[in-house]
Each structure stands twice: as C-alpha cells, then as structure tokens.
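Single-structure report; data block below.
With one protein chain removed, the remaining protein chains of the complex are shown where they sit.
This part shows chain A:
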Amino acid sequence: MRYVVRITYVTHEREIMRKDNLVERSDLGFITFDITADILNGKNGFIFDWNVKQLFLYLSAEYSTKNNALNQVVLWDKIMLRGDNPRLFLKDMKSKYFFFDDGNGLKGNRNVTLTLSWNVVPNAGILPLVTGSGHVSVPFPDTYETTKSY
C-alpha cells in the first residue's frame, strides 16, 4: 500500500482562556494534504477478508517538543466498510480536527511526521492496529502566520 501526502501549512498561535481566567497560548497548526492509497492489498495479502467488518482509517501527526517527548494528534479519519471503494483519492483535504500543540512546539518544528494507519474491526475477534507503509515529514515555518487561516 502506498500513499502520497502533499502539504501546505501555516502555524498560528491561538489563545485559550483557561477556567481560572489565565490566558494560555498554544500553537495551532494548519495542514492541507492529498492522499492516494490503495487499501486493498496489505503486507499479508487481501485486507478485506470475510472477517473484516470495517477499517477505521486515520492520519496522525507525530512529533517531539520541548514540553513533551512524544505527541500524537489525529488530524483526519474515515470509516471504510467492507464493500466500500477501497481506493482513497483525496485532494486538498484540511485536517478534520484542530491541530493544537500542548505548548508552543509547532513553530519551527522541523520534524512532524504524518502517517496513515488503520484499525481493523472484525466481525468477531482481535482488533489490530496497523500502520501503513510510508510516511511524510513536514517542517513547520519559523514564524507565526497571523493573517491566514483555512
């Protein structure tokens, strides 16, 4: 299974009002991507066998910051039922969920890795989590973008 992710991006700093009225500023990242993937055939052969009810696909970003050694954020997900078209051909997708960091670790971060993975949901049995082959590294810019948004 192969996929290609093309990115355009912007980092943004957002203010979050905390409950105790202190303002917290965290980085908010914007990513646009394309995915081309053929989910039909995995490493071990035909993925959608008789015992596969659905696949829960998700694109996650993994990176390290000063604050946290490991961060993982799911940016996009999709449910693919057995019988659905197994080919993904997505263009100019925006992340479904806000890409907030826990702190300000996105600005200037050179090594944010995007990976496509999926959770196999069987009709009955084990629930494996599979990572697709291939991933893409995204560098975020060194400055905040104050004017742009999606």
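Rule of thumb we're sticking to: a contact is a pair of C-beta atoms (placed from the backbone, for glycine too) under 8 Å apart; a residue touches a chain by one contact, two chains touch by 3 or more; residues count from 1.
We adopt the following convention: contacts and distances are computed from a predicted model.
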item	value
Omitted chain (choose from "Neuromodulin", "Fibronectin type III and SPRY domain containing 2", "Elongator complex protein 4" or "Signal peptidase complex catalytic subunit SEC11") - UniProt protein name	"Signal peptidase complex catalytic subunit SEC11"
Touching residue (missing chain; options A:N68, A:N111 or A:S133)	A:N68
Contact set of chain A toward the excluded chain (per top definition)	19, 53-54, 56, 58, 60, 62, 67-74, 77, 79, 81, 97, 102, 117, 119, 121-127, 129
